[in-house]
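A single protein chain has been omitted from the complex, and every remaining protein chain is retained in its original position.
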Amino acid sequence: MDSRLTGPTRFFPRRLALGTAALSLIAASVFSQMTLADDANTTGLAVTPTEVTVGQLHSATGTMAISETGSIQAERLAIDQINASGGILGRQIKIVQEDGASDWPTFAEKARKLLVNDKVATVFGCWTSASRKAVLPVFEKENGLLYYPTFYEGLEQSKNVIYTGQEATQQILASLDWIAKTKGAKTFYLIGSDYIWPRTSMKIARKHIENVLHGTVVGEDYYPLGNTQFGSLINKVKLKKPDVVFAAVVGGSNVAFYKQLKAAGVDSTKQTLLTLSVTEDELLGIGGENMKGFYASMKYFQSLDNPNNKAFVEAFKAKYGKDSVMGDVTQAAYLGPWLWKAAVEKAGSFDVDKVVAASPGIELKTAPEGYVKIHENHHLWSKTRIGEVQADGQFKVVYESELIEPNPFPKGYQ
Amino acid sequence: MNALNKMLGGRQGVVGLLILATLILVVFPLTLDAFRLNMVGKYLTYAFVAVGLVLCWGYGGILSLGQGVFFGLGGYCMAMFLKLEASDPESTKIQSTPGIPDFMDWNQITELPWLWVPFHSFTFTVMAVIVLPVLLALIIGVALFRRRVGDVYFSIVTQAIALILTVLIIGQQGLTGGINGITDLKTLLGWDIRSDSARLLLYFINAGLLFGCILFGKFILNSKLGRLLMAMRDKEERVRFSGYDVAAFKVFVYCVAACFSAIGGAMFALQVGFMSPSFVGIVPSIEMVIFAAVGGRMSLLGAVYGSLLVNYGKTYFSESFPELWLYLMGGLFIAVVMYFPNGLAGLWESHGRKWLSGVTRKPATVIASPAPGITPTPALADKKAASPLEIQP
Amino acid sequence: MTSPTGFQMNKPVLAIEGLTVSFDGFKAVDDLNLYIDRNEVRVVIGPNGAGKTTVLDLICGKTRATGGSIQFKDRELTKMNEYDIVRAGVGRKFQTPSIYDNLSVFENLEMSFPAGRSVFGALFFKRTQAVLERVNQVAADIFLGDLLQQQAGLLSHGQKQWLEIGMLLMQDPELLMLDEPVAGMSVSERAQTADLLNRISQGRSVLVIEHDMEFVKSIAHKVTVLHQGKVLAEGSMESVQNNPKVIEVYLGH
């Protein structure tokens, strides 16, 4: 705010001049790339004989930065590894990273920028359902390709999105079956943060409990995101004495919820609790001792004992420090670049239509979670695991399902 | 002609308006690509709120920290209409209940809620965009200003209202789309609003409406009502005991500001293609105050520059230095409030004018600051300079 | 009581009866009775804290009475809004000059012109010939005819006091209430103000609070002495000055 900034008339031409200069630079570089495009790229993507540009679109700032950092890191790790092993179709991957800033319209805006201005071949990004819903029309209109890592509520299937996390039925049904069988659970209390994912998940859970397990739901409660007072809820749980508390509380509320549960004397010796929303990332904040003995249902835990995962954990720690933890979404984000690589190589082209066409049936035997395969509906076949929380902030895997078919529009659960 | 000239704020006012009009209507469309232009269009929808804030905060002394409520109401009304149009039975035939918005289907709603039914009508929607927010502002305003609620109380109450509405929208997922908002809006009366040509046209409609609001704002400020507002800031008691119903004037500007915000919200839904609760809450509401503060709380045109500049800065810095963005935003807020309470317009007035050579009129030294530490603004200075010539019989 | 004859024949313009106001138990005005006639200039005096300003506050609606009534031209003021009281014909000047510093003298006066008082009235208010004439006339009355374009904040203290009186005159009130109109004025300004008051009291009643005894003498038709929220004495300046009770509480020391 000095004297250079003397007012609108003087300032804006400067801004414009800068803007135009920047734009023409971008245009020039895009143009030069287009002239070099070959048959691996017939749609004007930012692909040169030596390089392919991809976008990364997560929240680096704002409330969601906490959750999305892991995904950013995992995607970068995968891309680095791919580059180190020779890239894709002989090209190194270059990343354009954009910040969605935990703000949905910003996500849409940045998605458009990546697709229209940067002409990226694919985008790895988004975390919340809201951000995905915001960018979805953009990807469909501009015919982009998005790899979305988070487990989510389902009820969606787009040509332009590959969902590398689990949809709700995959995560919920097997775990409910398991807890009903091993704990003999008949009564359930459903608790969630108040937004679409917990609500949809709980709806599916309720149908399954009532229609398949023939149990009863004795309570269902939603709290605003960020709520930190769970005293009343805990009293209600004490009153209803459910066999299982089934929880999908997220974000800062998570920590308050489990701390207050423990403080109220509700621990795993007295109450069985199964959560859909606690990964190793969240456990860092909650503290393993506050949740010890509770169960989480995920497709991936850091403690999975297989060679793929050992390598993944080692590489991740080598790159981001030995204290870093990897949760379910982090692993799913790591799959994105690898799945894309496989599809591009199968299609022999970066063209979105061809990559999409090649995607169903793609298998990844090197996934840290084991084996995954892309379904016709763009979701992954995956296993569901139940982890028991340990005091050190890790999970002990107590159950592993068969490979489950993704079913984003489950009949009878809607 | 003379009256019109006066309304626009004399020669200086006309020039200022022309410069802004040239920038928005000519320079931006010619130099920016469709993507960036759409972004500018989005920024300009925030400018509606900022212009309204200049009226009710800068001149009326009413700091509303809940303008997002009105922006959101306007936006949701428009989004509901567009969503209904996008949810015709044909394109929603995979749903269990075709013909209702997709998120309702996910929430096991099998019939269009009564609240949504009237939004099939475009006429109703346009009316609702204006009437609903103004009605809400009227209720809040009458309740609070009639009882002489202090400015600070008012700010906090409006903030709480923003919070309530956010929680309500998120909680009533089946009705509102919850935290995801209402997304995937496609056509307006059959016209595809996602195409580049549509966006260009919407940009100009948006800009036209914005200038309409600015002109209306200028009309208010240059009427006796405008002088009354300033008089109220000076000596509210005196105005009251000169036979004026002070509360009615406050309610009026507050409603006008609400109306502007709502128009901005509706245009936002049209240009961005969705609406979500993240524009209703406290944080966006306060950010909109920054736009007005940076531009100059006493300058209608400044508010537009403020909105453009802060949002441009936000986009630029969050792209290049995401870590720095909040420091910068916070720092900007503190600096503007503490050292440049009249924002860009104030700086322009105190430095820009002098710098602009060839300006013959004397610097506005005879005018004392409107508030402690606040330098005079173009609007004030112009009026001072213009009025003496005309009132001599 | 040696009040001038003639005034009592008419019904008083302002009739205050049994007026009481208490703040958390403290009675600032206590069962007050006060009558003001048409064309009368009444001065209220009394020591600090006697409740003088509170009485003005009560009349113009700034403070709500705990009990009693205020009748102005047969209308009960205690139930009315401030602005309705003003519109009924009561004008009030505050103790410290209360003008709009950021507006010109002209605009200050114009603000008080009794037209365009509603929201939309103000929005479409036009500066007609009638307004211009009235402003010019009042400005001349208050010795500011040459300073119309001056910004009000730059006036001298005395001129500000006049300007506020002028703003009241614009409303053409039937009852004009002035709270210490000559406070902070020079001797010559006081004389001018006394002259002004005598001129403007034609056709209206004036209620003045004042400490300056010379000034009071030069304008008052009748003086009321307030003490602890009650009328201690009332009558001509002479009779009041000679009243032993008054001497004791107010003039004596």
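For reference, chains read A, B and C in written order, and residue numbers begin at 1 within each chain.
Following the convention adopted for this analysis, a contact is a pair of C-beta atoms (placed from the backbone, for glycine too) under 8 Å apart; a residue touches a chain by one contact, two chains touch by 3 or more.
Operating definition for what follows: contacts and distances are computed from a predicted model.
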item	value
Omitted chain, identified by the protein name its UniProt record gives, among "NADH-quinone oxidoreductase subunit L", "Peptide/nickel transport system permease protein", "SoxAX cytochrome complex subunit A" or "Amino acid/amide ABC transporter membrane protein 1, HAAT family"	"Amino acid/amide ABC transporter membrane protein 1, HAAT family"
Touch criterion as defined above, residue of A:Gly87, A:Gly287 or A:Pro360 at the omitted chain	A:Gly287
Residues of chain A (touch criterion as defined above) contacting the omitted chain	63, 65-66, 69, 194, 220-224, 226-229, 231-236, 238-239, 252, 254-256, 259-260, 262-265, 281, 284-287, 290
Residues from chain B at the interface with the omitted partner, ascending	57, 63, 65, 140, 143-144, 147-149, 151-153, 155-157, 159-161, 163-164, 167-168, 170-171, 282, 286, 289-290, 293, 323, 325-327, 329-334, 337-338, 341, 371-373
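Note that in this section only the chains that are shown with their structure count from here on.
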item	value
Count of contact steps on the shortest path from chain A to chain C	2
B-C compared against A-B, more contacting pairs	A-B
Relative to chain C, chain with the most remote C-alpha centre	A
Chain B-chain C separation of Cα centroids, rounded to whole Å	43
Distance from the mean Cα position of chain B to that of chain A, given in whole angstrom	35
Residues of chain B engaged with two or more neighbouring chains	none
Numbers and ranges of chain C residues touching at least 2 other chains	none
Footprint of chain C on chain B - complex, ascending	219-220, 223-225, 227-228, 230-231, 234-235, 237-246, 248-249, 252, 366-368, 370, 380, 384, 387-388, 390-391, 393
Residue ranges of chain A in contact with chain B within the complex	1, 3, 5-12, 15-16, 19-20, 23, 60-61, 98-99, 101, 103-106, 108-109, 112-113, 116-117, 128-130, 133-134, 136-137, 141, 153, 155, 194-196, 199-200, 203, 222, 224-225, 409, 414
Chain B - residues contacting chain A, complex	19-20, 23, 27, 31-36, 38-39, 42, 94, 96, 103, 105-108, 167, 170-171, 173, 178-181, 183-184, 186, 194, 272-274, 276, 278-279, 301, 305, 309, 312, 315, 318-319, 322-323, 325-326, 335, 339-340, 344, 347-348, 351-352, 355-356
